[in-house]
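Removed: one protein chain of the complex. Kept in place: all other protein chains.
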Amino acid sequence: MARFVLAVAIAIALVFPLVFSGAFYERVAALTLLYAIAASAWNLIGGYAGQVSVGHVVFFGCGAYGAAVAYSEWGLPPIAGLPLGVGAAVLLAALVGVPTLRLSGHYFTMATVALAELIRILVGNVPVLGAAVGLMGPAVPRSVWDLSFTSSLPYYYLFLAVLAGLLLFTWWMERSRMGFYLRAIKGSERAARSLGIPVGRYKLYALMLSAGFTAVAGALYLVMVGFVDPDSGVGILLSVKMLIMAALGGAGTLFGPLIGALILVPLEEISNSLLGGQGSGVTFVVYGGIILLIAVFQPGGILAMVAGWWRKS
Amino acid sequence: MSPILLQVIVGGLLLGAVYALFSSGLTLIWGMMNVVNFAHGDFVMLAMYVAFWTWAIIGGGPLLFTPLAAFALAVLGVVVYFGVVKPVMGGPMLAQMLGTFGLALFLRYSAFWAFTANFRTLPEDMIPGSFVVGGVRFEAAKVVAGIVALLLTIGLHLLLTKTRLGSRMLAVSEDRQAAMLMGIRPDRMQAIAWALAAGATGVAGALIATFFYVSPTVGETLAVIAFVVVSLGGFGSVPGALVAGLLIGVIESLSAFWIGAVYKDVLVYALFLVVLWVRPQGLFGKL
Amino acid sequence: MRKFAMAVTTALVMAGAGQVLAQGTVKIGAIYPLSGNAASAGQSSKAAIEMAVDIVNQDLLDLGDLAMAKGAGLTNMKGAKVEVVFADNQGTPAAGQSQALRLITEEKVAAIVGAYQSGITLTASAVAERYGIPFLTPESVATNLTERGFKWFFRATPITSDLAAAYIDFLKERRAAGKKIDSIAIVNENTEYGSSIAESLRKAFGANGFNVTMEIPYSANTSDVQPQVLQLKDKNPDLVIFVTYTSDAILYAKAMRSLNYRPTMMLADNAGFNDPAFVEQVGNLVEGVINRSAFAPGNPGTIPHRINEMFKAKTGRDLDDPSARAMMGMLVMCDAINRAGGTEPAKIQAALKATDLKVNQILTGYRGVKFDEKGQNILAFTLITQMHDGKYVPVWPAGQASAPVKDYVGWR
Partner (left out) sequence: MLIEARGVTMRFGGFTAVDAVDLDVAEGRITGLIGPNGAGKSTFFNCLAGDYRPSAGSIRFAGREIAGLTPESHARLGMARTYQVPHTFTDMSVGDNVMVGAFLRHRRTADARRAADAVLERTGLAGQARHRASSLGTAGRKRLEIARALATEPKVLLLDEALAGLTATEIQAAITLVRDIHRSGITIVIVEHIMEVILSLADRVTVFHHGRIISQGTPGEVTGDPKVVEAYLGRSLERQRQRAAEASG
């Protein structure tokens, strides 16, 4: 049954944009997948290992700025900056992980907030990174390698492939020793250590993996949007969004972040399209209200609710 | 010490007292219930609007609008406790973050919708003027806020440590089940805690409105500092929030004056991280 | 594949355009920050653009030669009405881009104006460029916007170097009048707006023999500005320049009063100090502050005064500079569409390139509107204003001044 549902979902994902077209909706679909990648990457440390980071946007920023710098400094296609961005993110994760992962619960969360804000301010003062003005990708595509398309479809399939890869990796990890260890760490660090798990090291692995994939999302963001500045690339709101999407769908589950993104991104884009033009703020009253209602009535996330129905039926 | 440097330090202390003032409610909730209230800044914002509209509509001053804001926010706190917090408390920590984040957006943009995005200020003479002592100028509005912060801190601390109500509230926060066996009604205690915390936030917002601007997004500006103050002081420690607030106020002022205003937040965050490195439970927190 | 997609979308746009004409209305998209930190400015711009649409659609005889005022609707298109579709950029480049795409492909707009923040104008206009839809920014000043080699992008506003040039000319006159301007301090917020203006000013001052002795960048939306004011008080430079948004401007005005600091000469670059909310509520604390504005209401009987009255009747507040520029930008776009006589993008593009509005046809202080090959308005210009009794009045250039320059007073 579960396999059947999955097969249908994959089929829908593949043909959806061909059937249900319209440039704007294709873009919303592509953005949904992009945020699903970021939220699924966050899920590795935040969901599985239970270390709630609200500073993940710095890894996203590594990817976005890596891609932007590849173009602005060396004239390369932005995507060529992907390894740079991912490398920087993984390195940064290793550097900040060692001191912060010792902290428990909310203190870890607050440390990540402080780090992210600190880095945002610093980025705004670094000329190579465009300082406060930001950096842009190629304004007019020079070759196909700039991956600059009018249609959102190429992005949709690119993001779909990356997301599939990430989910496949997560699926494999969930079933491997690492997956069990991370969930044990989330359950009780003390018990995990008594069972021989080197807790600090596994948390660090999870953070580095998570940071690397988040940076991939950041690089893809730059390729699609073509511009990054301190607010859009390292602003705290994006960290919160990753967390919210994962929590809404079900943190620490394979498809939770994707489901969260499937709900929140279209909700945000479409409510903004329908209501944003009034300029009355109603968009966010609706958006915030729906998040609030889901949290109150389904604290475990949407997947928990679905799982509940499943068991009942 | 040059008078201007003294002025910088005094300014930092007064600013720090204000930080402590709007952080005490957050630390209370955080410590008592282990709930991170993302909507805290928006509570402050609503209190500021209560103050502004009380003045704009009926011309009331701080003596009227401060208790009014405290009352309005206390009511809001109880509503939020039963409507949002209680249902999510049983769930994972992420559910609480989700809920209060949704609440934050909802409150912020409800204010936006109702009051527009326009910036508003109370007139300058609400708590009038400033006075000079030893070459240093004291802004009356901030002095009042500072004194209230001190009183509020002492009051809340005494309430928690010296009264029957306080010990019952702490009992609930330590072990809900055991407290129930002792005949304490946890819901009631936690609702009271929310009323107290939100009421304190109401006082803070109303007083801050006398020297700050009011807008729907003002809470965002203040909330990040409140979070740093609370965790630096140690979650749940009201005196910790006071000390951390004063410390951050002075460091911000001195670093802005000496190093440059752009870097003052960098310094505060760096200090915060160093403190956590040395003391993972914050200055006054318990592990 | 790409060509195919392009062809399909172009066909869709064309089909949409035909439909628009048949209904007798022309849709123009407007992207502004209608939520988030810049929402106050965005809402004001929205009201100004709505008023521009009223000016176009109604036959207003009391606005003199103002572009599009005479005759109801687009006179060259059988009086077709203009309809504006607003979109909220939510203060993020990605949302600005999404909304530009929606306006083009879903709403089938003939052209777009916006998007306030330079970074968002950058991403939104990139979509318009791809779809071949004219995009005009009435207010974004970042230099790189017109350096991208775009064919569908136009900018009506003066850019940072124009503003710096105006300040230099004005200050040279003040110096000639015997004012001492040997030391200058620049206090700027550190986002894109503040830092790019500050950099332009620094360069221009250096090249013209003015000495920038202090630079105080600070983080926008700060909770306290007293240390910065104390730094200024300590050094007391001859001229202090503020480049800030509204929230911080309010705090600076209040802090200067509570710390009893009155600079000899104080200049504020637009933005926060120009926000009607600022002028109305704390304007009385900065009497004599010099500002720049492309718009000044002027004396009763003049056209700007009449427009300000209309705006006030609509919104309850005075028309501020960015909103006036938004209004003007919308009129420029409508003028081009009218001259194009249709909504085919290429015709509008050609008409925009041929734009030549004279000083009497515009409501802002520009010397006219005429675009160079990069899309920049080469006649863009700004006035220098000063706070006189709680209101900004133009004091420079002499031809457009309604009062003489006075010394800084602060509060009374």
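A, B and C label the chains in the order they appear, each numbered from 1.
Convention: contacts are C-beta pairs under 8 Å (C-beta built on N, C-alpha and C of every residue); 3 or more make two chains touch, one makes a residue touch a chain.
As the structure is a computational prediction, the values presented were derived from the model and not from experiment.
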item: Contact list for the unshown chain, restricted to visible chains; value: A
item: Hidden-chain contact residue, picked from the options A:G252, A:G277 or A:P299; value: A:G252
item: Sole residue of A:L95, A:A161 or A:A191 that reaches the chain not shown, by the stated touch rule; value: A:A191
item: Hidden partner chain, residues of subunit A it touches; value: 175-177, 180-181, 183-184, 186-188, 190-199, 252
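We adopt the following convention: only the chains that are shown with their structure count from here on.
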item: Pairwise touch network: line, ring, star, complete, or other; value: complete
item: Centroid spacing, where centroids are CA-atom means, of subunit A and subunit B in whole angstrom; value: 31
item: Rounded Å distance, subunit A centre to subunit C centre (Cα mean); value: 36
item: Two or more partner chains touched - positions in subunit B; value: 109, 112, 117, 216, 262, 265
item: Interface hub residues of subunit A, defined as touching at least two other chains; value: 121, 124-125, 281, 283-284
item: In the complex with subunit C, residue positions of subunit A that touch it; value: 22-24, 27-28, 31, 121, 124-125, 131-134, 136, 139-140, 149-151, 153, 221, 225-232, 269, 272-273, 276-279, 281, 283-284
item: Touch list for subunit C against partner subunit B, complex; value: 35-37, 39-40, 42-43, 190, 216-219, 221-228, 230-231, 233-234, 246-247, 250-251, 254, 257-260, 275, 277-278, 281-282, 285
item: Of all residues in subunit B, those that touch subunit A in their complex; value: 30, 34, 36, 83-84, 87-88, 90-99, 101-110, 112-113, 117, 216, 224, 227-228, 231, 235, 262-263, 265-266, 269-270, 272-273, 276-277, 280-282
